[in-house]
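What follows is part of the complex, with its chains left where they were.
Going in written order, the chains are labelled A and B, and every chain counts its residues from 1.
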Amino acid sequence: MIKHRSQNETLIEVTVIGKDRKGVVAEITNAIFSRGGNIQQISQNVVRGLFGMQLEATFNEIDKKVLDESLLHLSRKLNMEIKIHYQESNRSKNIAVLVSKEEHCLQKILEARKNREIYANLSVIIGTDFTFVQMAKNAGIPYRVVANSKSQEETEARILKLIEEFNIDLIVLARYMRVLSPNFVWRYPNRIINIHPSLLPAFPGAYAYVQAFEKGAKIVGCTAHFITDELDQGPIICQDAFDVLPSDTLESIKSKGRELEAKTLLKAIKLYLEDKLEVYWGRVQIRA
Amino acid sequence: MIKHRSQNETLIEVTVIGKDRKGVVAEITNAIFSRGGNIQQISQNVVRGLFGMQLEATFNEIDKKVLDESLLHLSRKLNMEIKIHYQESNRSKNIAVLVSKEEHCLQKILEARKNREIYANLSVIIGTDFTFVQMAKNAGIPYRVVANSKSQEETEARILKLIEEFNIDLIVLARYMRVLSPNFVWRYPNRIINIHPSLLPAFPGAYAYVQAFEKGAKIVGCTAHFITDELDQGPIICQDAFDVLPSDTLESIKSKGRELEAKTLLKAIKLYLEDKLEVYWGRVQIRA
């Protein structure tokens, strides 16, 4: 949801994913240019033979049908997956929440929804097991389990299918404890929000509180950030922190941390839904 | 010197450097596109407020005069430095060699020139002090000293001026012991070759042999690589190595290493001059 457009411009985001081969950048950019688009930002990457490209373009006038057909044609010709995401600010957004075993973040989101603090559709909750099936049922939200798949690839394919099926705008990782591959992440630039239990870039990885405690950090916090293909390195949306007291134990730090995680993640979701987040060269700027 | 072109295509490289501001990517890409160019690769980066963009484009037919004027116009409008580099494979290349205190690499290059192993003009030697003034004189090559400048910025400005003055194609860092800033490096994508005394990515930084020795590495080597804005991380051109013997000391390792550095750097220069290096997504492929 990156925007830097004047009044009458339309912003589109295009993602391209497929087997690496030369000439792809030229084909895609030419298609955009020849339909009247101005390319605002491009990033390309190749990881383990997989090519991914994200492109933002603005149009003064846009013929969606023509553009869609043009890129569909290219998609077939190049044998690559090409998706266009149009900004449609009128309709309310669809959110998918991904969870593993910890409930505090999911619970906070469900409460906020109940209290009408967030204006969006909580379309689906996707879990790695059945832990939250009842909680989802009580809230009247579809619950899908994607774990027990043989491979990460398969698990992610199932999630991707659900994201399509529910026409999801925003993916929230509410203590979802698996790393998402570039093949997943590249498809949703700046539309996957994660909560990490440290003040990133300090203490990335799986043992943030333990490491902060053993390192003797005197301020501990958490970070809501967009996901990129670099683990725990994506654009920071918001951070909150608390002082570690001499009397604190690892357990008391974890407990305070969890409470803060839920608040901070919710804050980030609200900023997103209020359309206040602009990502520019890897940095989030919060609009007034 | 990145090329992936069919017979009749012309490849150009464009570098853009200036104060970061929105809309630059669109302006530049539109200019290329509207003159018939196909964009093959783009990278953009912002470091400490400085914006840098490198772009490669191919043209079936190219009107250099029109393109030059078009980008000159843009340069003034955007207040950014824009340079086009045309591939001219006919004329012999101009090389600048940058040195500090160690002589082994420079000496090897001068010998290779004397023995007509390399077909290129050694246009200028740029040193951080007067150490090699006589060696350059003996070889009949202009020698310029750029050190003692008050700041890195000033030193680099002086080198940049010399690079322009001597119309340099290839910059060789022959144990030049200073880090070059993005402002410098971005101007010469894949045209600055460095020799680093380790098998990168192992042991980056200033103490490679000492670290390898203290770590007890059993194989030690060196790496010739293109320079990028990430220190000691650029595309690897060639690497050579030797076994560490139980009898080796730090001094004997350094001595063997220096000999290898000179050979490996020369090998990389030759590959460059023979037009055998293709950089694709940060990886050097060596053409047969």
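As a convention for this text, a contact is a pair of C-beta atoms (placed from the backbone, for glycine too) under 8 Å apart; a residue touches a chain by one contact, two chains touch by 3 or more.
For clarity, every value in this text was computed on a predicted model and none was experimentally measured.
Summary of assembly composition: all chains derive from one sequence, 2 are present in place, and the complete complex in the structure file consists of 4 copies.
Operating definition for what follows: only the chains that are shown with their structure count from here on.
Annotation: 37 Å between the Cα-based centres of chain A and chain B.
Put simply, chain B touches chain A in their complex at residues 4, 20, 22-23, 25-26, 29-30, 33-34, 38-46, 57-58, 280-281.
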